[in-house]
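One structure below.
What you see is the complex with one protein chain gone and the rest in place.
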Amino acid sequence: MTNLTLTPGPVERHLRARRDTGRGLLMPYVTGGITPGWTDYLRAFAAAGADAIEVGLPFSDPTLDGVTIQQASDTALARGASTRRILADLSGLPDLGVPLVVSTYYNLVLHDGGEAFCAALRRAGVTGLIVPDLPMHEADELTDVAAAAGIELVLLASPATPEPRLAEISRRSRGFVYAVSLMGTTGERAALGASAAELTTRIRRGTDRPVLLGFGISTPDQAREAGRHADGVVVGAAVMRRVLDGAGPDDLRAFLATLRQALDQE
Amino acid sequence: MTNLTLTPGPVERHLRARRDTGRGLLMPYVTGGITPGWTDYLRAFAAAGADAIEVGLPFSDPTLDGVTIQQASDTALARGASTRRILADLSGLPDLGVPLVVSTYYNLVLHDGGEAFCAALRRAGVTGLIVPDLPMHEADELTDVAAAAGIELVLLASPATPEPRLAEISRRSRGFVYAVSLMGTTGERAALGASAAELTTRIRRGTDRPVLLGFGISTPDQAREAGRHADGVVVGAAVMRRVLDGAGPDDLRAFLATLRQALDQE
Amino acid sequence: MRDVSTSSRSVPTMGEPRALGRFGEYGGRYAPESLVEACREVAEAFREAWADPGFRGTLAELLALHAGRPTPLTPARRLSGELGVRLYLKREDLTHTGSHKINNVLGQALLAVRMGRRRLIAETGAGQHGVATATAAALLGLEATVFMGQRDIERQELNVFRMRMLGAEVVPVTTGSRTLKDATSEAMRHWVGVTGDTHYCVGSVVGPDPYPWMVREFQRVIGDEARAQCAAALPTGVPDQVVACVGGGSNAAGTFAGFADTQARLVGVEAEGGAGAARGRLGVLHGCRSLFLQDDDGQITQAHSIAPGLDYPGVGPEHAHLRDLGRARYVTVTDDEAVGAAIRLARTEGIVPALESAHALAWVIRAADAGELPAGSTVLMTLSGRGDKDISTLKELL
Partner (left out) sequence: MRDVSTSSRSVPTMGEPRALGRFGEYGGRYAPESLVEACREVAEAFREAWADPGFRGTLAELLALHAGRPTPLTPARRLSGELGVRLYLKREDLTHTGSHKINNVLGQALLAVRMGRRRLIAETGAGQHGVATATAAALLGLEATVFMGQRDIERQELNVFRMRMLGAEVVPVTTGSRTLKDATSEAMRHWVGVTGDTHYCVGSVVGPDPYPWMVREFQRVIGDEARAQCAAALPTGVPDQVVACVGGGSNAAGTFAGFADTQARLVGVEAEGGAGAARGRLGVLHGCRSLFLQDDDGQITQAHSIAPGLDYPGVGPEHAHLRDLGRARYVTVTDDEAVGAAIRLARTEGIVPALESAHALAWVIRAADAGELPAGSTVLMTLSGRGDKDISTLKELL
């Protein structure tokens, strides 16, 4: 059974601390191995004021991702990306001052086995883990295994999640609660859905753990609006579309700076 | 009911008379309306020593004909041939000194009605009729109607015809008995089948009416051999192939002369 | 609406034909002398077999275990609602190989075995009868040769390959209109040469005696089953209308046979361009006296239908007789109406019918819309086959 009395881990402590200064949190995403020098994106993210960085381990069948991240995954895999190589790349990085959170599909975790997988993450300096196809009721074992390895397993909450379950997710999630802003896949959207505010409010009723809104947040305006409800945002497809279009670390740094600014204005 | 006590009609009398001189009988066939001056073929036939002439009324669905006569029928129909026109053409002919026998499928007879059809034949100088898809057991009515109009309805006998029926056909046939030399459609063949001799012998057991062998007889040699068993031959496809290939009346006259000669040698 | 004088007349219809295979003035055995004996043998063998419970039992078993009989009677609920009638479909599309043709073919193939034949020949239009023949031949270890018009070969590619896959030889017929009529002529021509070891498996209620009678008897299973199913499913026991499409007329004959002695009105639906019963005149073709489309000179004209199985200029002799008696009536629908009906059935009932069968439905729809079928009347329609074979035709159209 998951030990519910654990004290917060480093990711949560870091995010809480930043939030408590009144800062809107920003967690940009990059698909690991997407370009030869892909870790430069991480440096750029940190420099642009990211509060945490999400690194995707590409999977052959990203069933919860829209076209942009599907394409990014395919590109990275075609370049030979794998869990092992991506973690090796991360190991070579200096401390960026913000927590690294890996996200991937459960098959890649199972492939190595939860213990080995989490140990490898930890060795690479990763402290958080997001597994979008491992919902709360299947996550107990990995939560414990991860915790034992020093990894915080983040759970996702969705607008469709009904009441008692939502509180349970908020309680059992580690690091932060990943609030899925809308009923859909990842990918840029024209506007933030009403469901985002609603869901955040509902989550907040049960926890004071940081809540980051993700899925579809693509523009400074959307980030600003999301920041009004949640503690911060995850920005994935909007980053990856630029990367796929050839944008380099500096371009991304500039883009993230606009998001940072939007969050800070709030 | 067919009046079985009728005395022979002109076709039969003519053929009997010729046969009784020891002559092998020759009945060439032409598809009516096959060329603009198609009746010239009839003159050529007579001149070449035909003992009777068969004129086919082309039908859209010649189910008992092989490719040559199918093609001849199609050609004639495409030229606008019809019962009416063909008979009109025949009406214009002088007496050729040999009986004219029309052959066609039963649908064309039914179309005008047996009585009108036979009357029209008679008016055109025709005295015999062959309807290959009107077998003996369906032929009573037409036999009588034809007889009343002065037309002899020839019945066909086949190698497959069993015994009591064969005698019946021989008895009921008028003009002559048409012995189908083989189990097949009309069309040229490499050799005369054994069934030809056998069938002729069987027919002869029951009648002294003239017996002509038809279907597949294409060469002088075959005619000569057929003449050994039967009273004569019908030659259709071998004539029509030449006509379709462009042979004129003189060419056909020459061809028929070879058959005449072969029959006479016997 | 109901024509009492017709429907209440009690005629002993759809029994055995009279002598010489006559249905009224139609039928007969107008075969070339070379085929007369072969026809007689088939007639004799059929008569014996049909009286033999052993033969019937074997056939019934094949129909059940191999062909999937009985077929259901499906209430077409959504379409019925739209039309304001109660429409029931006799589902011959669910038989093995996808049409009613298999009923007849299994019967004839079994008869061929009984007669010591080692080979079947057949003509085919839509290819359904050819596929059924190839199937029965494979099942019973016979050889099969199927004659098919070149034009039909082109529009029914799927079935051509199915036949070949089943081991049958498919012979393209390039004469005449290159459709069913010519394929039939060619099969007859071929049969003359091989009667000794080959059975000609005619595909509809046409041809020389005993075919029209025999094929109707082999298809009677449709009507017999439907009669019993209607008795169980319909409040009235017997439907008001019994409807089937008519090419040669075998699915209609088999269906009608189950209802000939009832008050049900019988409706045969022909293709506008192949309306032998509705618009043919007396003639003889392919061995029988019946109604055929002809020109002023007595030449058989070419039929034209989007449904290859209805693309035949004549109709079986018993239908001609039923028409004369007034026991059945024969109506026509256009290609467009048939295609529309096919789509409508697909969208309302999830059934893509053969274009042949869609003709029957098109009439039901038209008659219901026109008020010719009183609201609430019950209609039994034989869905003679499934539409898979027509998909490429439809695809080009839609």
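Each chain carries a letter (A, B and C) given by its place in the written order, and its residues are counted from 1.
Just so we're on the same page, a residue touches a chain if its C-beta (ideal position, glycine included) is under 8 Å from a C-beta of that chain, and two chains touch if they have at least 3 such contacts.
These numbers come from a predicted model, not from an experiment.
*Asks:* Where does the absent chain make contact, in terms of the chains shown?
*Replies:* A, C
*Asks:* Of C:14, C:73, C:205 or C:307, which one is in contact with the hidden chain?
*Replies:* Going through C:14, C:73, C:205 or C:307 one by one, C:73 is the residue touching the chain not shown.
*Asks:* Thinking of the whole complex, not just what is shown, which of A:47, A:93 or A:108 touches the missing chain?
*Replies:* The missing chain is touched by A:108.
*Asks:* Can you tell me which of C:39, C:59, C:94 or C:126 touches the chain that was removed from the display?
*Replies:* C:94
*Asks:* Looking at the whole complex, which of A:36, A:162 or A:246 touches the chain that is not displayed?
*Replies:* Going through A:36, A:162 or A:246 one by one, A:162 is the residue touching the chain not shown.
*Asks:* Counting contacts across the full complex, list the positions on chain A that touch the omitted chain.
*Replies:* Chain A touches the chain not shown through residues 59-67, 70, 74, 77, 82-84, 105-108, 110-112, 132-138, 155-162, 165, 169, 180, 183-185.
*Asks:* Considering the entire assembly, which residues of chain C contact the chain that has been omitted?
*Replies:* So the residues of chain C touching the unseen chain are 64-66, 68, 71-75, 78, 91, 93-96, 98, 134-139, 141, 158, 161-162, 165-167, 342-343, 346-352, 387-388, 391, 394-395, 398.
Here is the rule we use: only the chains that are shown with their structure count from here on.
*Asks:* With chains as vertices joined when they touch, what's the shape: line, ring, star, complete or other?
*Replies:* Chain contacts: none of line, ring, star or complete; other.
*Asks:* Once you find the CA centre of chain B and the CA centre of chain C, what distance in Å lies between them?
*Replies:* Whole-Å distance between the two chain centres: 37.
*Asks:* Whole-Å distance, chain A centre to chain C centre, using C-alpha means?
*Replies:* The separation of the two C-alpha centroids amounts to 67 Å.
*Asks:* How many angstrom between the C-alpha centroids of chain B and chain A?
*Replies:* 97
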